[in-house]
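Take a look at this one; I'll ask things after.
The complex appears here minus one protein chain, its other protein chains still in place.
Residue numbering begins at 1 within each chain, and the chains themselves are lettered A, B and C in the order written.
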């Protein structure tokens, strides 16, 4: 039994899965010699050699796109995009080719590809190292997106992604890399089912829906509110695409209120999709309060400001505080509106 | 007074604005010698010469990205992406550089760039010529998106976009190019304000929200429903980003019900963002029915199937019929729920 | 034509066979069948009403010439030399594939004009030697990443025509069950990847396949095809560069037909020879006459060997020409008649058939047999496609994902 950090869980799972399946390979920038800019791939070059751990040129389109051909000839590619901010040069290959190839070929070819990428704010990364840009991919059926918030799911979702026949975008949160730890027995192969959200905490007053780093904000807020007798049900999405709509709807049918928390700007964020899931189809009286908590509509990131430098830290702390506050306010306000019994419309 | 088609309105406006402002230039694939694959840029090479009408190599990233430098030195670039499906290689330059450059430089540089691109289904274009992929850009503050549905707005929004200091993605619908006509006096300079939705038809029972080609579906449905005494308020969004939330909210506060219609797959479509606008912040009892009508979650397009070939036409017709039917059903069901007076919460 | 022609293959006295074949492939439906609901850029690009007649009769004239695979051509284009390592049987088999390509393409053009299938048609006539001669030499499980104008890649590799007609017609018997875009020929059992319409995507995919072969220790190789225009795309660079660094087993082919849709070569690149692009990647690039079957054979053979023996990639620029528009109703009036005529005179097919005759491998009887077999396969393939069912829209609702997810219901839209 070892206590592992989130990034160690990723690293260990990569080791295990690459040992298990000789058709897997890693490709990405600085992942070999350097072990990754965050050290997520440490030791893999040493263990599996330069044939299977490819230190790629700075060619994100190639990194993502070459997996299609490699998968067709029998590989199980594990590309890494160094920062989620640099996934945009690979956007074309991901949304047009990788995500649609199975459909286009009428199921002839699976695309068992797992693209890992570090995302999110809170580490002072500045304009090009902080984005939480999952929403770009929400309108892309054929693609799967997962975003673990715990050490266990970091391992479990990664293993599930690697073994899946679908292309999976695996969002790993930079802020969580070394800030959380958990015990993971060596001999167990954790698999977290893709597509299933996790009710991390039960409650009857309001549902908090979030993922990754913001899941921890939601848990903290829930604890604070519990002191005031407000019970928050906290859903950790785990999978962002396709969303686990049954679990979300079930919870909100119970609580009647939902607060969705993400780091990306609210405008066009995945909060919208979740709001749609909640309200669409509710043709009878829907007594429902929904709030989306994202960042202000600036072009940076969710939880931290625009520079790597000093001042932004403070600013971001204030904004981050803001997220929690909004959350509390919405939840508190929501309580008097509790009328669960009549809210059976969300299905 | 001449009767112009949608595409002629675009062509004329380009002529007028390029004549008016010598710092404008066009760049895109086959836009010069060929006059554009749809002939939207016909005659412009002849009128303004190869210095200002650039037949670009097949380099979408360059086409979008070069505008940033060109704008910095005083140009007003008018790039064209040949099909919206081929905007993905330019995604990086648009979302990371063009849309954020003003913010990053603290307002030092405006980016008066208008990217035109033909989108949408209904013309048998197949997997790579039919997408309605506006949702990819909804989480990108700093970017403006407009999508005209009428001949007048084709001219008015294009002129407004060209004269705007903000980067504008101008979505022109292939199916509307030659299927609608309108009178546009020669001497008037139509400007359609960006950011303002248009209540194309007033009604008190349900609000239909759509844009581009689907706006015409909504209008047709509204006419049909009027025969049954159901009054549909039809909002033509015109601007997709930022959304005109005041107009949308006002209408839905009145009708209490909203149906959002777009061509893209529902999953992650802009219907979600609109749903969020409608429900978020409604902390008191919100009696509200919202439906999103998009396509099924396949990786193609909104209104037509997967091939350029024969069979898909039929299939797509059925699906298109489906859109109208769902729309009607939702609207009809919505009627008994009409309780407008109490629905003053959406503001 | 020019004075400088050699004797006709079938003797000067015979009536030109074009008319007969034209009759055989007579049109059965009005020209305008493709109009109506269907309306893409190509319709928009069709010539103005007035010139439509001229346009179509000129197209027919070219088709007649095209299918005369033994017609005259200027002496200066006469082929000489050898096809290294190619048996006589293979020479004839390859010839038959080229004839098949040519007649198939001409036939599809007519069927399209007759409204027998929808969508559009990208003719490859004039360029057959480029992709087919390469893929003919590949092993069946080698990987081919074709582009949008690569009928030859499939036919060269041996994909039976019926799958290709089914693709053109978008029927359930096409390899993708009628889902994907017409003219985008492929077949999984023959190692021909489904082309991505988006330029250069398959260049990258083929690079990935070559990487995969190397990593898995297989001795297969990959080939990727692209046009002159496509070489301006960033993915061209990223693919080639990676293959150069890792010495991947791949042959890259640029079919330089001088035009990228309406864009002339000098607006795609400042180069004389696009093979110079290879100099950016540290592997060999060669420019050859893409209408010379012998030259293509020898260059691609060497490149395949190089790839197979682990020496790395080669870039081959094949200079060629498409006789018709970018797609079937592009009038292509951005090109001069002189240019078109000059290239039609370099038609790879009569040049190759003349050489085969010079070598004593082809006579009228053999040729007759070839044409007969090919025409029969085409007829059967057309019948196959036309009697293959049209897929219902419902059938497209599957295969979005391989796995199932609790929240996903394709019909519900999420």
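Going forward, a residue touches a chain if its C-beta (ideal position, glycine included) is under 8 Å from a C-beta of that chain, and two chains touch if they have at least 3 such contacts.
It should be emphasised that the depicted structure is a prediction, and the values quoted were computed from it without experimental measurement.
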> So which of A:76, A:100, A:116 or A:129 would be touching the chain we can't see?
Replying inline: A:129
>> Considering the complete complex, identify which of C:276, C:333, C:386 or C:409 is in touch with the unshown chain.
In response: C:276
>> Tell me which stretches of chain A touch the chain missing from the display.
In response: 29-30, 32-34, 36-39, 55-61, 85-86, 88-89, 123-129, 174, 177-178, 265-268, 292, 294-300, 305-316, 318-319
> Residues on chain C that touch the omitted chain in the whole complex?
Replying inline: 232-238, 241-242, 244-245, 247, 266-272, 276-283
>> On chain B, where is the contact patch with the chain that was removed from view?
In response: 23, 25, 51-52, 54, 56-57, 59, 61-62, 65-75, 77, 92-93, 96-97, 101-110, 141-142, 144, 164-166, 194-196, 239, 242-248, 273, 277
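Definition applied: only the chains that are shown with their structure count from here on.
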>> Taking each chain's centre as the mean of its CA atoms, which one is most distant from chain A?
In response: C
> If you average the CA atoms of chain A and of chain C, how far apart do the two points sit, in angstrom?
Replying inline: 43
>> Nearest whole angstrom, what separates the Cα centre of chain B from the Cα centre of chain C?
In response: 37
>> Which positions in chain C are in touch with at least two other chains?
In response: 179-180, 196, 198, 234-235, 400, 408, 410, 414
> Mind pulling the chain B residues that touch 2 or more other chains?
Replying inline: 61, 85, 88-89, 127-128, 265-268, 292, 297-300, 306
